[in-house]
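All protein chains of the complex are present and in place, except for one that has been dropped.
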Amino acid sequence: MMERNKMGMILFLLSEAMFLLLLILAYAFYHTSGELGKQVANALNVVKSALFSVALLSSSVTLWQADVCLKSGGRPQARLWLAVTILLGFIFLVGQGTEYAHLLREHVTISRNLFGTTFFTLTGFHGLHVAVGLALLLILLGLAALGSEWEPTPPAMEAISLYWHFVDGVWVVIFAVVYLWGYV
Amino acid sequence: MIPSLIVVVLLALTARTMHLVNPPVGIRTPNVIVTAHQWWWAYHYPQSGVVTANELHMPVGSNWLLGIESADVIHDFWVPDLGAKMDAIPGHPNVLWIQPRQAGTYLGTCAEYCGCEHALMGIRVIVQPPEEFEAWQQSQLRVPAKPSGVEAERGAQLFEERTCMNCHTIAGTKAKGTVGPDLTHVGDRQTLGSGAILNTLDQLTNWIMDPQTIKPGCNMPSLKLTESQAHDIAIYLESLK
Partner (left out) sequence: MSEESPANQAINSLADIKEYRGMLSWITSVDHKQIGIMYIVSSFIFFLVGLGLALAMRIQLMVPVSHFMSPGTYNQIFTMHGTTMVFLMAMPLLFGFSVYFVPLMIGARDMAFPRLNALGYWLYLFGALMMYFSFVAGGAPDAGWFSYAPLTERGYSSSLGIDYWALSLLVMGAGSVATGINLIVTVLTLRTPGMTLTRTPLFVWMIFFNAFLVILALPALNAALVMILADRQLNAHFFSPAHGGSALLWQNYFWLFGHPEVYILVLPAFGVISEVIPVFSRKVIYGYGFLAASTVAIAFLSYGVWIHHMFATGMSYVILYVFAGSSMLIAIPTGIKIFNWIATMWGGSIRFTTAMLFATAFLIQFTVGGLSGVAFAAIPIDWQLTDSYFVVAHIHYVLLGGTLFAMFAGIYYWFPKVTGRMLSEKIGKLHFWLMVLGFNGTFFGMHLLGVAGMPRRAYTYLDRPPLGTLHLISSLFAFVLALAIFVFLWNVVRSLRKGEVAGDNPWGGWTLEWATTSPPPMENFAQVPPVHGRRPLWDLAHKKEGGQP
């Protein structure tokens, strides 16, 4: 029988998946019924975003690496990989922030048109999930650094890793729907 | 097994009835465009050009196609004895077939909660023999005569001065507002306020003085007129036949 915290996290991720799916569908619905394609091409910088996406996706790899080290007993290495994960996640958020800043300078706001409405809502909620994930990872790192008494348990590591991989996986879908579809 | 068969039979009957009640439109254009507003109904007959409000006239015996639209929030056009209901959705025009078989007056109502006065957004359909309907259309297209009589003249003057014309249209005058119902032939109508009150001089005077006492929350404000001023305007409006 699966461990209860992992099971609980998977169920939570199922419900979050439903929520984010509906935000994606709203974006897709308005994309197909309007002129969103042109707006995407004009407003977004796909190359820059792709770079920041690479950072986020690599952070999944580094987190997995942290997990591997932990299982084979290498705690200091695991902590290092965890720190790198957090850094990469942070880079992603900063990248998103610069993209938002650029859009706002161009007066593409949430209230400007349907592109703004759906783009900011969708990526905003994803970014919020990333931020929460970073907070969770920081807590893990902090606890790990405090010494063996405070060490996070394997179920905690596993559950939070699942969350982080989920958030990264959702970004793959969002990137495809928002950034790549605009060019199709 | 058996329940599934029952479902198939019911589905077949459902589909058949749907087609009888609301067949596909094809290239047919609507005979009348119904535009729902917060708490009144506008009617525009594209073929003849008639524009009116709150009272819908139709000829008996024909298949009529109604265009159902909304100027603000979601409403629903429902006259139970004449046919199905259809939502009026802003940005999403719909159509509805009505096949009136008997002449008479049919009452309906808005059937999608649309705010404060949803309950008093009545529909009145007058189904007439084709000749009578034609005569009605012709009379609707005539510009009403200039007001005669002191009170009516005063009323017309007040109508212009006291902002009524900002919201209402009366053909042949300066009043070209479209926020509220068209009043060109309001004197002909059986009810006022979308069915809220009967169209009598007293009721109309009360309405003009303070519509909020009859339909609280409706979009027509109390205009702070004296009873005599309201009476004059009412006389004027009743003359618009």
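Which chain is which? They are A and B, in the order written, and residues in each are numbered from 1.
Here, a contact is a pair of C-beta atoms (placed from the backbone, for glycine too) under 8 Å apart; a residue touches a chain by one contact, two chains touch by 3 or more.
Quick caveat: nothing in here was measured; it's all calculated off a predicted structure.
Chain A meets the missing chain through residues 1-2, 4, 7-8, 11-12, 14-16, 18-19, 22-23, 26, 29-30, 33-34, 110-111, 113-114, 116-118, 120-121, 125. By the touch criterion stated above, the residues of chain B touching the omitted chain are 3-4, 7, 10-11, 13-15, 17-18, 21-22, 24, 38, 68, 72-74, 76, 78, 80, 84-87, 89-92, 94-95, 107-120, 122, 195, 216-217.
Everything that follows uses one rule, which is that only the chains that are shown with their structure count from here on.
Taking each chain's centre as the average of its CA atoms, chain A and chain B sit 53 Å apart.
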